[in-house]
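Of the protein chains in this complex, all but one are displayed in their positions.
And then chain A:
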Amino acid sequence: MNAHNRTLLTVICEAALEHKLEADLKNLGAPGWTLSDARGSGSRGVRSAGWDTDGNIRLEVICSREIAERIAEHLQARYYENFAMVCYLAEVEVLRPEKF
């Protein structure tokens, strides 16, 4: 198997941010992303997803290390202070590097 290294950026945050994040990702050059609804609990309390403003989303982007870091820095500067948000990077292997 011919695998290539890429970075997986995962963001879990308030559903209210969905449109803003998508616009940010486009601007920062993310090649593509996957969005899903999420539930959980953390320092900002239970986020049960039973309610429009109470829901969480989980956003995953596979891209180059450089873009992933750029996005992560942007998120930290822009949203960490006032929004419930977690974001982390992980190294992953992909089969078609031209896609990411």
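The definition used in the following text is that a contact is a pair of C-beta atoms (placed from the backbone, for glycine too) under 8 Å apart; a residue touches a chain by one contact, two chains touch by 3 or more; residues count from 1.
The working rule: contacts and distances are computed from a predicted model.
Visitor: Write down which listed name, "Peptidase M16", "Spermidine/putrescine-binding protein", "Stage V sporulation protein D" or "Sodium-dependent bicarbonate transport family permease", is the UniProt protein name of the chain that is not shown.
Guide: UniProt lists the chain left out of the view as "Sodium-dependent bicarbonate transport family permease".
Visitor: Which one, A:2, A:41 or A:82, makes contact with the chain that was left out?
Guide: Answer from the full complex: A:82 touches the omitted chain.
Visitor: Out of A:16, A:38 or A:89, which is the one that touches the chain we can't see?
Guide: Selected residue, touching the omitted chain: A:16.
Visitor: Pick out the residues on chain A that sit against the missing chain.
Guide: 14, 16-17, 19-20, 45, 49-53, 82-83
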